[in-house]
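Below is a structure I'd like to ask you about.
Only one protein chain is missing from this complex, and each of the others stays in its spot.
Our next item is subunit A:
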Amino acid sequence: MALVSLDGVGKTYRGRGGAWEAVRDFTLDLAEGEFFCLLGTSGCGKTTVLNMVAGFEPPTAGRILLDGREVKGPGADRGVVFQGHDSLYDWLSALDNVAFGPRLRGMGRRARRAHAQRFLELVGLAGQGGKHPAELSGGMKQRIQIARALANDPRILLMDEPFGALDALTRATLQGELSRIWAGTGKTVLFITHDIEEACALATRIGVMTRGPGGTLKAVLPVDLPFPRERTSDAFMDVFRRVHALIHEEIVRA
């Protein structure tokens, strides 16, 4: 059985300016342990798909199941890493940010800090736990977000263009780290991006969306390359070209 399944999901926003269809008839099953990259041009509705899986917004058509139960709102079984780092708690240290989930469940201070420390180590920030978010770089803040989500042991990690605002070198480093963490923890990941190379570097499957409005799933490509991915290899380039062709059709289809 699929871990997450989206069944004919659609989202139409109704406002004073009339109705606007963001996502149309989106159907997809995510298997346990896979790293699924949802790729699309800006405005195609990919973030809306993530927000619906996270439970932040209800779908206006179809339904979303997690472990066979319908998603009715946000919950601890789906950890989210946000695009911006505004989701971190400025008044808490990095360590206490990571310990926030266990704190909500009533874990004692010492136990949750020891727990959080392990996840800070996992994201390579073992010595930075005492710092506050304002004292950390953009890349470090995204690492804290990843640690915070993982420390809560969700069934699936939902990542909304988490590296979009970072410089190219930091982004490449974090992609490598994320691959390593994913391989080590076996977490299921739904990763939203508009960066073809990022998708090719991380994913076990890539889903390409049609352009918006009313974006839907256009094609799903399995990526059978071994990790760590060799970005200059012919096999990698071949995958890149195929994904690029699919995306390019959407850009041209204006």
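General observations
By our rule, contacts are C-beta pairs under 8 Å (C-beta built on N, C-alpha and C of every residue); 3 or more make two chains touch, one makes a residue touch a chain; residues count from 1.
Basically, contacts and distances are computed from a predicted model.
One subunit of the complex is not drawn; among "Anti-anti-sigma regulatory factor", "GntR family transcriptional regulator", "TIGR03083 family protein" or "ABC transporter inner membrane protein", its UniProt record names it "ABC transporter inner membrane protein". Of the listed positions A:Val4, A:Val23, A:Leu39 or A:Ala54, the one in contact with the omitted chain in the full complex is A:Ala54. Among A:Gly45, A:Pro133 or A:Pro162, only A:Pro133 touches the chain left out of the display. One of A:Asp67, A:Asp90, A:Glu121 or A:Asp238 touches the chain omitted from the figure, and that residue is A:Asp90. In the complete complex, the hidden chain is touched by one of A:Val9, A:Ala22, A:Ile64 or A:Val80, namely A:Val80. For subunit A, the list of residues touching the undisplayed chain reads 54-56, 73-76, 78-80, 82, 84, 86-92, 100-101, 103-105, 132-134, 148-149, 152, 154, 158.
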